[in-house]
Each structure stands twice: as structure tokens, then as C-alpha cells.
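Every protein chain except one is present and positioned as in the full complex.
And then chain A:
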Amino acid sequence: MSMNGPSYSTATPEIEHPRTKLVQLLGFLSIPIPLLGPVAWWMGNEELRKRDDGDRAQLILGRTIGMVMSILLMVGLVLLAALWVVAKSWLLTGGQYETLVKASLVTIQILAYSFALGIVLSLIVGVARLSERRWVRGAALAFVEFARGISSIILLFIMAVAIPILLDVPQTSKILLASIALGINMGGYGAEIIRGAILSVPKGQTEASLSLNLSPTQRLRYVVLPQAMRVILPPMGNLTIEILKGTALVSLVGVTDIMQSANNIRQAQLFDQAGTQTVLLLNVLVLYFILAQVVNVLFKLWERRVEQRYKGGPALSPDQLPAHIRHSTPGVTG
């Protein structure tokens, strides 16, 4: 096709060079086949140097993908090679996996304790932050600021090491002390979540329950909290995963959780001269990831249940109503 002079009538100006398409194709192909990355990178550079037309953006795209993929390829190859040279394997032995799974029960136990304490604390403090009494609000705010401001690991050391000596508490259960520290930490964040959720419930609901003469406890239990649940659950799930991540810290005060048993396995490895720490820790990371995903799925299921309850069923006809309501509803006979 010959073009003499600029023509504005043609539908598609033919500026796409076949080699541009090749560079882009190579770039995209380099994503599944990273070996092609350097080729796309080099070729795109050559084309960019030679030509200056409308294809620049596409050439740059192809070249960039090639560049990124070749960098990733290099990093990945280096990592794989380094691990292979040192470790000769990606997995642990069956006995080591057994130890880790057993230790994850301790982690789950600590998570359960601190979750229970955290939920209780966040409910109490979250409601207290909305109290009408000034000093209650102030005390709750002070707690929240303290729990959110302090590092969980320092709090853990204070709880598990300093407090028992300061107050002459016997250091019988480190698990319990560590759970208290993590629970306080969770309570601070959870209180803010619950406070925000309570504030997000429309004011009419509170007023309606006041006019129905519900006590404050009933109001909270039957009217406000069930509606606030929709707002509470998603951030609470994230917070629980944060606490699960925080449980790794208890290994530093001498509780045999996943991390501590990984250290023990490491000692055994050093003794046996077998296995490497990198592979071991990679497996530990995967184990924590699986635990976090379990927590995530549980919270998602809970969210769905709450969501369905909130949606409600179809409107019932008078015949379908439960008997005690049907009889007390005016205008409905039978």
C-alpha cells in the first residue's frame, strides 16, 4: 500500500512494524518462558535505537516485560542454584514435619487464648469508649493508646519476664502470660474496630430500642451488635491473622511454638550436618501461610452467614408466622 502525503481518510494508519509485533510477542512469551526475556529486551532496544515512529510505546512495553522477566529469571535462578548447592532439597523429612505440626497446636492454643481475651477486652473497651461518663471514656482511651502504641514484642517481654518478678507472680505458665500480652495488643485494635462498628449502626436503631424499653445490655446484645457484626468481621479477620503472626514472637520468651521448634530442628540439623536453615524456614513460612488462610476462610464463612442473616428471608404471610406471634398480631385471626 502506497501513501502519498498524509491521508486522514484511511481507517487505520499502518505504523505497526512487523518487528514491533515480534518484540511484543517475545515480551509476552517471556512471561511463561522466562528464557525469552533477555531476547525481547535486547531486540526491543535495537528497534528503539533504529526507529522513531508511533510504535515506541509498544516497543517499550515489550522491552520492559522482557527486562523484568530476565531480572526475575536471574534472581530466581540464583536463588534456586544457591539453595540447591547448599541444601540439595526443598522439603524436610517426615519427622521434622511431624514436629512442626505438633508445635502448630501450641501456636493455635496461644492464638485461641489471646483471641478470647482480645475479644472480651475489645468489647468492653470499645463500648466503654462510647460511654457517657467522662472518666470511663478517658480510661478506655488510655488503654487503647497504650495497647496500640506499644510494640507487641516489648509488651510480651514485659508481661512474660518483667511483670512476674516485679509483682512476685510465679512464672508457671509462660503460654498464659504470653497470651495475655497478645490479647492486650489485640484488645487495643479490636476496641477501635468495635467502636467504629457501633457508631456505624444507624441511630434510629438505638432510639427504637430505647422506645421499646430495652435495657442497655439488651440493646447492645440484640439490636446493635448483630447489625454491627457486618462491619466488625472483615477487619477482625485481618486482626486475627495479625495476632497469628504475633504468636511467632512467643518463641523468644521460651514457649515451644512453631518458630521455637523450628529452632530446635535447626539444632538437630546442625548436629546431624543435614539440611539447611533456608529450606527449613521456607517450610515454616508456608505452614504459617496455611494457618493464616484457614483463619481467613473461617472468617469468610462467618461473614457469609452474618450476611445471609442480615439479608433475611422472604416476607411471611400471616399463615406462615409462628403461632405465638400470629395470635398476638392484631387483625390476624386463627
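Assume contacts are C-beta pairs under 8 Å (C-beta built on N, C-alpha and C of every residue); 3 or more make two chains touch, one makes a residue touch a chain; residues count from 1.
In this text, contacts and distances are computed from a predicted model.
Only one chain is not pictured, and the protein name UniProt records for it, out of "Inner membrane protein", "Ectoine/hydroxyectoine ABC transporter permease subunit EhuD", "Acyl carrier protein" or "Electron transport protein SCO1/SenC", is "Ectoine/hydroxyectoine ABC transporter permease subunit EhuD". Contact with the chain that does not appear here is found for just one residue of A:L282, A:V306 or A:L321, A:L282. Interface note: of A:L123, A:V201, A:L252 or A:V306, the residue touching the hidden chain in the full complex is A:L252. Only one residue in the set A:D52, A:D168 or A:D319 touches the chain that does not appear here, and it is A:D168. Against the chain not displayed here, chain A makes contact via residues 28, 31-32, 57, 78-79, 82-83, 86-87, 145-146, 148-155, 157-158, 161-162, 165-168, 241, 244-249, 251-252, 259, 262, 276-278, 280-282, 284-285, 288-289, 292-293, 296.
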